[in-house]
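Note that one protein chain is taken out, while the other chains of the complex remain in position.
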Amino acid sequence: MKLLYFAWLREKAGIAYEDVSPPESIATVADLIKWQISRGGVYSEVFSDISIIRIAVNQEYVDFEHPISIGDEIAFFPPMTGG
Amino acid sequence: MKLLYFAWLREKAGIAYEDVSPPESIATVADLIKWQISRGGVYSEVFSDISIIRIAVNQEYVDFEHPISIGDEIAFFPPMTGG
Amino acid sequence: MIRVQTENFNVGIELEELTSDDQNIGAVSCFVGLVRDIAGDKIVNSMTLEHYPAMTEKALLKIEIEAIKRWSLSKTLIIHRYGRLNPGDQIVLVATASAHRNDAIEATEFLIDWLKTKAPFWKREETPDGSFWVESRSSDLAAANRWIKGSM
Partner (left out) sequence: MIRVQTENFNVGIELEELTSDDQNIGAVSCFVGLVRDIAGDKIVNSMTLEHYPAMTEKALLKIEIEAIKRWSLSKTLIIHRYGRLNPGDQIVLVATASAHRNDAIEATEFLIDWLKTKAPFWKREETPDGSFWVESRSSDLAAANRWIKGSM
């Protein structure tokens, strides 16, 4: 599973992407975020306010209850500010 | 008093402008139109449907009750179709 | 700025001039009207725009001033052509520049709506069946009336 971070999430995470292999019990984006936080390090700060975090799974916007599976590309980013 | 005609009013009138000297009793645009029609010729056709005629006095839109006086430039035209 | 002319205009150059020397502009909105080769079900061979020279710039300036009063604009530009034009030819350019996009977008829409019903231009279409004066549309009047609020 490939995790991507953009904008200030990337800066807080200190990395732009990482490969992770969560256990099978991690079934949704929300599960994944909790699991990341449980791993310690910067993640509790990265995910400290999920109200300002948006997610894409395989380049499609999804909500926190979206299912995830092996091979997915999961991106975390703040609300978009293009245009 | 200078009268101008535009678009199909010009075509119906057969002229683009004319100088007229109506009597003093002709005080408004509506008076002027009636007076023009009374002069005969093409004018009853030019002014046959005043619902589709617009007027400017001295290059400002006005309504039929607008006063007119010597030296005014009075233009008659259909609704505008610019842009 | 108002220009009434027979010559064509270059939109790219006009927009560049609109934004040059002001780095507080965040948004440029523009509209270009062109001659179509079909109007309703008629083929249009060419179009002739008549106008009222002594009044046109005055009327356009009035519309431009109204836009400047209503929105926060850095620059505004209206170019309107007259004379004989062919399908594909540009007729009119409306462009506005502002710090914020809402001002630019709304003002441009306002300008083109009012210009259509308040600037003294008349279009005649030359078709295979003869020449016809274009009739004003109630939809254009309705669009213009959206912006009425007591003034002008």
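Per-chain numbering from 1; labels A, B and C assigned in written order.
The rule we apply is simple: contacts are C-beta pairs under 8 Å (C-beta built on N, C-alpha and C of every residue); 3 or more make two chains touch, one makes a residue touch a chain.
Predicted, not measured: the structure shown is a model, and the values here were computed from it.
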Among shown chains, those touching the left-out chain: A, C
Touch with the omitted chain, as defined above, among C:31, C:132 or C:147: C:31
Interface with the unshown chain - residue positions in chain A: 4, 6-8, 10, 56, 59-61, 73, 75, 77-83
Absent-chain interface as seen on chain C, which is shown: 10-13, 15-16, 19, 23-38, 87-88, 99, 101-102, 104-105, 108-109, 112, 143
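Operating definition for what follows: only the chains that are shown with their structure count from here on.
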Best-connected chain pair, where connection means C-beta pairs in contact: B-C
Centre-to-centre distance between chain C and chain A (centres being mean Cα positions), rounded to whole Å: 49
Centre distance in Å when chain B and chain C are each reduced to the mean of their C-alpha atoms: 26
Touching two or more other chains - residue numbers and ranges from chain C: none
Chain A, residues touching no fewer than two other chains: none
